[in-house]
Each structure stands twice: as C-alpha cells, then as structure tokens.
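Every protein chain but one is kept in place in this view of the complex.
Letters A, B, C, D and E name the chains as they come in the text, with residue numbers starting at 1 for each one.
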Amino acid sequence: MPAKATQPHNHQTGARRAGGNTHMDTIFTGLSANLLSPIVLFFVVGLGAALARSDLSIPEPFAKALSLYLMLAIGFKGGAEVARVGPDIDLLLLILAGVILSFGLPVIAYWALRAASPLGRMDSAAVAAHYGSISIVTFIAASDFLESRAVDFDGYLVAVAASMEAPAILTGIWLARRGHATGKVTQTPSLREILLNGSIVMLVGSFAIGWITGADGMKTMAPFVVDPFKGVLALFLLDMGLVAGRGLRSSARGLDARTIGFGLYMPLIGCAVATPLAILLGLSAGNAALLLTLAASASYIAVPAAMRLALPEARPAIYATLSLGITFPFNLAVGIPLYFTLAHAIA
Amino acid sequence: MPAKATQPHNHQTGARRAGGNTHMDTIFTGLSANLLSPIVLFFVVGLGAALARSDLSIPEPFAKALSLYLMLAIGFKGGAEVARVGPDIDLLLLILAGVILSFGLPVIAYWALRAASPLGRMDSAAVAAHYGSISIVTFIAASDFLESRAVDFDGYLVAVAASMEAPAILTGIWLARRGHATGKVTQTPSLREILLNGSIVMLVGSFAIGWITGADGMKTMAPFVVDPFKGVLALFLLDMGLVAGRGLRSSARGLDARTIGFGLYMPLIGCAVATPLAILLGLSAGNAALLLTLAASASYIAVPAAMRLALPEARPAIYATLSLGITFPFNLAVGIPLYFTLAHAIA
Amino acid sequence: MPAKATQPHNHQTGARRAGGNTHMDTIFTGLSANLLSPIVLFFVVGLGAALARSDLSIPEPFAKALSLYLMLAIGFKGGAEVARVGPDIDLLLLILAGVILSFGLPVIAYWALRAASPLGRMDSAAVAAHYGSISIVTFIAASDFLESRAVDFDGYLVAVAASMEAPAILTGIWLARRGHATGKVTQTPSLREILLNGSIVMLVGSFAIGWITGADGMKTMAPFVVDPFKGVLALFLLDMGLVAGRGLRSSARGLDARTIGFGLYMPLIGCAVATPLAILLGLSAGNAALLLTLAASASYIAVPAAMRLALPEARPAIYATLSLGITFPFNLAVGIPLYFTLAHAIA
Amino acid sequence: MKMHPKKRIEIIIELPLQGRITQVLDTQDVFGYTIFSAQGGRGQEGPWQRDGIVGDSGRMVAIVCIVDPARLDGILTQIYAVIERQIGIVSVSDVEVVRADHF
Amino acid sequence: MKMHPKKRIEIIIELPLQGRITQVLDTQDVFGYTIFSAQGGRGQEGPWQRDGIVGDSGRMVAIVCIVDPARLDGILTQIYAVIERQIGIVSVSDVEVVRADHF
Partner (left out) sequence: MKMHPKKRIEIIIELPLQGRITQVLDTQDVFGYTIFSAQGGRGQEGPWQRDGIVGDSGRMVAIVCIVDPARLDGILTQIYAVIERQIGIVSVSDVEVVRADHF
C-alpha cells in the first residue's frame, strides 16, 4: 500500500515545513483556536456532564486502556522520529535539565504552599511532589497543539517527559521527613517501584521500539498509532473532564482560595523556572514549548499512588483536586498556548 | 496528508450524489442486500452463538465502550454535517415531531397491549414507554443502510434521535399511575436524571462539538469516527446478538404469542403514525426513513433502567425480551429496508 | 472513497506478487529481521517488564477485547480472501490433515514426557493436549511474518486453525483415563462445550461473514480489520509478554530442565510430523509454513480451561508455563522463521 | 488484639437502585460503605450475566456497610422502605473490627 | 425489625468450574445466588492476578448464596462432590435477613 506507507512521513515533514507562518499567531488567536479544538471541547463536555451530575461514565478498564494506548503511541512516534532525524547529543542535556526541574520544583512549590496557604507540612510536601512531576496527557495535548500549528519539535522529548516523572517523588518525601525522626518504619516506595512504574515502562519501551524499528516500524504501526490518535485523545479527554468534574464537585468546597490559587500560579512558576534552562540549551520553539509545558504540568497518576504509600497522612482530596481539577484544565485551555507564545519569543 | 484530509467530504458528497439509482431498488432486493450486510450477519452470528449456548461473550466494560464510541461518532458526524450544509429551520420542527411521537406512541402501545395481550397495567405501561423511546443502534444501522445506498439525509437527525429518548418515559409513568392513588412515596426519576442520561449527553455533546469544529474538526477526527465506524458497529452488533439470544433463551418461554406479536406489529404502527408527520414536514427520503425508523424502534438501554426505578412491579423479562429480542432484530433485518421503501414512496 | 476502497486488495495482491525475492532469505537474515519486528519487540518489552516486576498491566476485559478483535479480523480476512480466489477443494483435505495432527500429536507428546521428564500421567496428558491444539496468536504472528515477506498463503488456513483447536482435548482426556477405571463421575466437557467454544465461534463466524460478503464486505470492514491490525497485534503481544513473564517468575522454579526442554523440542517435533503431510498435500510455501506453525504451536486459552474441568489433578502451573512461557516465545522469536525456511525448502 | 463488635450489612440490589440505597445510607449518617459489582447470578427472574447485558438494568451490585449495632435497626427500616417493591436481598452478620473509629 | 436466620455460603472457585457449581445449586432448588469476579489472590499454587491472565483458566470467582439453614447440608454435600478434586474454598456463616421470602 504505497500511498499509505509514506503517509506518516508526509505528515510529519508537512508539519515541520510550514512552521513559518506561526509567527503571526498572537497569544489571543492561539488561545481562542485552542479553546475550540475538539480535544478541549470534549474535555469541557466531560467537565460539564460531571458538574451537572450526569451518569455519563467511561468504564475504568477502558479508560486505562485509552491511557496505555496514548503512551504507546506517543512513545512510538517519538522513537520513530528520533530514528528518522538521528539521535541528538542535546537529548542527554535535556534529560538532565528535566531531572533537575523535577527534583527542584517541589522545593519551590513547598515553600510557596507553606508561605501562602493553610496547608501543613505533609499536605504541602505531597502537593509539591505532584508539581515537580509531570502530566503525560498535558504533554500529549501540547504536542497536538504544536502539530496542528505545524511547529517542529524533537521526538526525544518523550524521553525527557518519562525522566521527569519520578524524581519529584523523592523530593516530596524528603520535604515531608526533613528534620522529623520518623519513629515508625518508613514506607518509602523503593527506587525500583518508582522507576519501573507502568507508565514509564510503556513510554520508554515504545520509544525504544519506535527508535529500533524506525521508518519500517512506522509504516506498520501508523494506522494504529497515528491515524486514530487524535480521536482517542478526544475520548480520553472526555473522561478526564468527567474525572475532574467529579473531583471538583466532591472536594472543591474543602479547598480555600489560597490553595486553589496555587493550582493556577504554580504552573506559571514552573514555566518561569524552566525558561532560563530552555534559553541556556538553545532549544527550538517547539522543544522549548514542550519543556515549559512539562515543568508547568502536575502529575495525577503516578505521584498520587506513591504519596498514598509514602505520605499517607497527606490528604488525597487536596492534591488530586489541585492537579486534576485546577491545574490540568488551566494548562489545557490557557497554559499551553501561553507557554508556546513564550517559547516562540525566546527561541 | 492531503488525500486523507478530504476523504470524509468525498465520502459524504459521494454518498449524496449517487442517490438517483436507488429508485430501482425494490423492497425485495433492498431486503436481501440488507440481510447479507456484514452488520446484520454479525448480529446473526451473535444470536446463533447465544442460542446454541456458546460461551462467546464480549466483556461488559468493552461493550459499553463500543456503545460510547458509536454515540460519539454518530453525534460528531451529525454535527459536522450540520456545519457543512448550514443549520436548517426544519430541525426545530423535526425535533418537535420527534418529541410528539415519543410522548404519544406509548399511549397507542399501551392501548394495544391492554386490548390484545394478557399484560396488566404495570407491564403494559412499562413496555409502552420502551416503544415510544428509541434505539440509537437501530438509528445507526438505518444511517448505515442509507449511506451504503448513497441516500442523502441530514446530520441533525441525530439531535432528533436524542430528543426522542426521554419523553416516552414520562408517558409510561403517567399511564401506570393514572387513576391510582399511589400510597407509597412515588419514585419518579427526576427530570434532570432523565435528561442528563449518559447517552443523551454523549450524543448531544458530540453533536455540538462536530457542529462547532466543522470541517477542521472532521479532518482531525475522521480516522477515528469515520474509518473504523462500520467495523465497530459490526462488533457491537455481534454483542447485541449475543445479548438478544441470551435474553430469548431465558425468557421467551414466558411470553405468550400475543405479546410476541406486539413486538412485531408495534414497530409498524410506530412507522405508520410517523408517516403523515413525514409527509406534512415534506421530508427527504433519507430524513423520512430515519424518522420512521426512530418511531418504529424501541429503547433497550435508557428506558429499562428508568422503569426499574419508576415501575419496579413491571417485569423486566417482558420489556427487555420484547424490545431487544423481538423488535430490534425485526427492525435490523426487515424493518429498515421496509421503512426506507415507504419513505422513498412518500418523499 | 475510491482510493481507500481498493486498498485491501492492493495490499493483498501486492503481498502475493513480490514473493520471488524471498528465495534470497537465509534463515539467519529471516531470524534477525523477525527479532526486530515491532510485534516481537513489544512482546520482549512486556516480558522484561514482568520479569523486572513492573506494575505495568493491561486490564483483563480490554485484553480479552483485543483477542476477540484479532480473531474477528483474521477470520474475516481469511473468508474474504476465499471469496476472492474461490474456494478450493484442498481446503477439506487440509482440514482433515489438521484434525489428524490435533488428534495425533498429543500421543507423541505424552510419550515424550513420560519417557523423558519427571511428569506423571495426569500432568503429561494435560500438557500433551496443549501441544496437539494450537495457538491462534502464533498463527496470526506467522501470517504477519509471511505478509511482511510478501509470501502467498490461502485465506482458508483460518478454518484449518479453528478445526485444530478441539480434537487434542479429547486425546488428552483419553490419555489420562486410558486403563484407569475412574470411580468418580467423569467430568469430560461435552462436545458442544468444546466445539462452541467462544474462540472457535468467533473465528468461524467471521470467516463465514468474510466469505459471504466478499469484496464488498472487505471494503466496508477494511479500515477496522486491516488498517489497525498490526498495531493491535503489537499491543496484544505486549500483554502476552506480561502474562508470560509473570508466569515464568512465579512458576519457572518449579519446572525441571527436562520439562522445560520439552517446551523447546516439542514444537520441532510437531513441525517435523506436519512436514510430510505438507509435502503430500503439495502445499505452497505459505500454506506449508502456516500448517507447520499450527502443528508446532501450543494452546494457552481453550485447552487450559478444558483441562481444569476434565483433569483437575493436572497442575496448571506446569502446562500454562510450558505453553505460554516457553513454547510461545520460542515460536514467536525462532520457530516461525525456522518453519518458514523449512516450508520454503519443501514447497 | 482488642476487637469491637459491629454489624456487617450486605445489600444485593439492582444497579439502577444503587443511588437510592446510598442516599438512604447517607441520610442515616452511616460512616461509610463499599460497593462491589456482581458478575452474574440467578434469582426467581432467571439467570443473568454481566457480559451479556447492555445498559444498567438487570445488573446487581453488593453494597457492604459496617455499622455500629446501635444504628442497625434505623438503617434497616429505611433500606427496607426502598427495596420493599424491588428486587433485593439484605443480610446482616456479626463482625469484629480492629479500630472502633468511623462506624 | 423482624429478622430471619439464614446461612450465607461463599464458594471461591476457579472460573471454569463456575458452571458446574451453579448447576448443582440449580438442581438443589436454591432460590438464588450472586457471583463476584475476583481480581487476584494467592494460594498453594502461588499468586495470580486477573490483569495478567489470558483466558478463563486460573481466575477465581466467588459465588454467594443465601439459603435456609434447613437446606444447608444437602447443598454442601452436592457442592463438595464437585469441588472435591478441584481448587476451591467453601465457607458458611450465619446471617439474618429482612425478608424471609425467596430463600
């Protein structure tokens, strides 16, 4: 099937070629275009349905399958892209930058929460860990945003995303324990548990396979990982909207304004901290936009589970509501176009 | 990917252009072609497997996911189609007609059951509610039938379908309670529960997104909502066949011939009642065929759940077997070609 | 959508045309190419993740859905292919050969286990039944291997695969009971239970529908059963890797070297026994490769469930580990290229 | 280990009714409950199987609720009012719990 | 509230065996039972996990059946005949039910 076979390449080079006219994008047109994209609208439908107490719901095993698919696809495409353009020495530097951000951002987040919110040590440390780590769906939404604007970025950013998931967990635990002799058996998740976390394995494994199999692999996998990708993402975001809406409905009352405020300004702090790194590394606009987005995003899958084990006294209603109910929608709707405008300016 | 991008439009205009030669279709060739379509055959395999007590089964979370997908796709495609041809003032009239049918048909159904079946007040009212409401899968099968015959119809019919789900529930409850002082706390589902029912939200939400995002949205979503659609429908119909077959096997003995007969003639009554409305509104053949199909179809998801709450004394074995085991296969195999022939004659 | 509509045919005739240059394939290049195919690599990722105790897992209802999809797709494609080239009188002979292999191979397997392993009568009989029956995923992987090398094979091989699932179960039960008066009520699964097994119904039903609907049906179903097929297969093999890895981790210690050895040489025996039959029937290289693969593969879905019922004293840890943990990976990585080379030589 | 006697209520009920029962439990100030989805079963209405059903109707769930014995009677009266006209089984057994808080 | 003493039988058994047990319950004129799918577990054969299994073999289900104490012994004898050679755990506990019909 020759026409089909070359499609992913056409698609990707097409996306990369037309990068020029995005200079015209102002932040406002970018924002309004983003707000009317199918994926944001599906999120809004889910959010609205949950807030209006509709019984619409996506079965959990299927929602999990959708998220596995998204990680497989984004990983594989990233790897195949690296195979196409060749690996880049910058990859290692960028991973290093990501790891530093993931280790460091929780310290800033913790300090902000202790200074300007009523949250105690445990809750602050747990929330902080979430904001050092990343949200892979936010990353995917940002890639989608870039692709639909034909902005170039490197496939290996997926590896950067994977490397930023775990370090923040260690900082969060350290923040909670610092200076407190824990009489009880400490229950830190082991490094193996953190690093062999399902989503990291799926991302890195698919990335490796995409890299190894390259263009041939892409030809085989494209009708699965490329063609239906955006549709699956839209359906998954419907579910994220439902989850965020239910979370908001049941826990938002419990959060005071300063805590909610943190969910809105912390992504901007993350983005601000990542900006000098992006300049220092001389990243392209696309790569920079993704790094800023990663820094600005907050985990809602891996870190909550780790916090239940390591810091059980921290209240899940707080960190889950903040990262999934406040920061995720903020990034999806407003953050991504913003980070892209900034990345464009510094690149 | 230019070839891909224009495909949905090609596909749809293609479907609309060739409408002429369907004049040749007689009801018999239409019927036999329909009986040999993959989706009907997959239903037959499912039905046969269940009747032969095979252990073939589709996991429920996945079956639910398939039905969510179908509603997302049909809603989105309808909305995108409205965006393409512009909204139509007829939409409101057609919705009104649909709502009237949904409110009114249960009265006829109730009267028929009391007159010509052994069912009591409760069972008759519950069954009647099912036949006023609609089956979205029957609607999808009818759209598929029209598309494969290149017959034009309007995207907004999806909105008509959504508006016909709920009213019949209210009539059914009214029929059951009429003239009976209910000493017990009445347990009518609230209007919010009925209108924010998951399938209505999914249909209407996707329809709105399709409309808002239009051709651009369709370009993005087509490989998800258009390309694999018929295959997913076939798999879902396999499951429907399994469900219908299991239901028939365990409950058919309990139904007497006059009740089973109702499941066969009531769709024809529904179709007959809708026909003057279709003429009055001057519907195209495609639109008329879909309206007749909606009137003729019976609910098997939303109404059963509502009846368990509102009329718990009504026996589910009766209404589930009738709507899913008798009327659904009848419409799928025989009804749809019939309603189309009729619609063709009156348009 | 004309371009799309003809694709499956292009695809298949393309695959068949280019058969010539495979003569160049040596077993080593075939092997290394196979080891680097996406599906084998996804299996390896799953295996590695499970052995390293990652918490990566595919929800069971979704994994079951993937396997139903694969059977639907392979069955439908096989049937459509038969419709395209016309049925073949050889089909019946080949089914006969398959049934003979399925009945006969367990006798050889049983004899080998009793002679050269510490397993007792029950365990040996249960294991033997697995090796007479077949693994449909191994069959699919082999078809995929042939397609990617543009080697011709007939669609009706799917029917051969289906017919080989069940007979071995009867031989296995007979081997276990031979010469032992079973005082207890014998609990043989009924013939209906064995023959109407879900996977056989799905395969044969889809095969029949593909055959009946032919090219028209294929046009409708191709974007579902052809395009994403390899991607779904890759995801399913990831799950198979996880399952195999978990099984190995928890039970491999219990198996002694001679038993493990059986899992490696028995496929070769199966292949060797099937070879004269392939020569006798004058099979093409593609058909021969698939028959050899079926003979060499071992069941891991239908037979284990039947053995729990019929031979409860046999230990599942032994037969599941052997067929899924040893033989399946062996066939996937090494066996398929080997059987193909052999088939090529004898055709 | 010091144990505290409680009652374990297990309510097997149709899925569409779930909301009504949990509403009763919520108004009765029950401290918590956990819901399990059944996979199949049989009753006087015949057998059912989750994987052979479309929609919510016909599926059963089990609501497990551990309560203080003193609250039992009030809760049961309220639950009974809901399930009286419906399909549903309510059974109560004696259990001991390790922590006495939240019951 | 007036309560009636019954017995709750809980049978944890391999999925492939489910049909045989329900057949026994059906012939014993048991009024009903409900089946729950287990997600994982461990036994003498080692640990298992539903999300790491293909096919039915190796998965466990729990069949819960509330019966009149008078019927208990007959039912247990029949069940035992089925599971004797199989993996499976049968436990019985005392419960009280609200409605005495259908047991």
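Operating definition for what follows: a contact is a pair of C-beta atoms (placed from the backbone, for glycine too) under 8 Å apart; a residue touches a chain by one contact, two chains touch by 3 or more.
These figures come from a predicted structure and were not determined experimentally.
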| Can you list the shown chains that the absent chain is in touch with? | A, D, E
| Absent-chain interface as seen on chain E, which is shown | 10, 12, 36-44, 47, 60, 62, 73, 76-77, 79-80, 89-94
| field | Absent chain, residues of chain A that touch it | value | 50, 57-60, 63-64, 67, 184-185, 187, 239-240, 242-243, 246, 250-251, 300-302, 304-309, 312-313, 315-317, 320, 324
| message | I need the residue numbers on chain D that touch the omitted chain, in ascending order. | response | 1, 3, 6, 8, 22, 25-26, 31-37, 61, 64, 66, 93-99, 102
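Assume only the chains that are shown with their structure count from here on.
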| task | Quickly list, by label, the chains bordering both chain A and chain D. | result | B
| request: Please give the intersection of the contact partners of chain B with those of chain C. | output: A
| request: Name the chain whose C-alpha centroid is farthest from the C-alpha centroid of chain C. | output: D
| task | If we define chain centres by averaging CA atoms, which chain lands farthest from chain E? Would you check? | result | A
| task | Specify the angle of rotation obtained when superposing chain A on chain B by their C-alpha atoms, rounded to a multiple of 5 degrees. | result | 120
| task | Let me have the rounded angstrom distance from the C-alpha centre of chain B over to the C-alpha centre of chain E, please. | result | 39
| request: Let me have the rounded angstrom distance from the C-alpha centre of chain B over to the C-alpha centre of chain D, please. | output: 35
| note | For chain D, residue numbers touching 2 or more other chains are 47
| message | Multi-chain contacts only, two chains or more: what residues does chain A have there? | response | 3, 59-62, 227-228
| request: If two chains touch, include that pair; go through all of them. | output: A-B, A-C, B-C, B-D, C-E, D-E
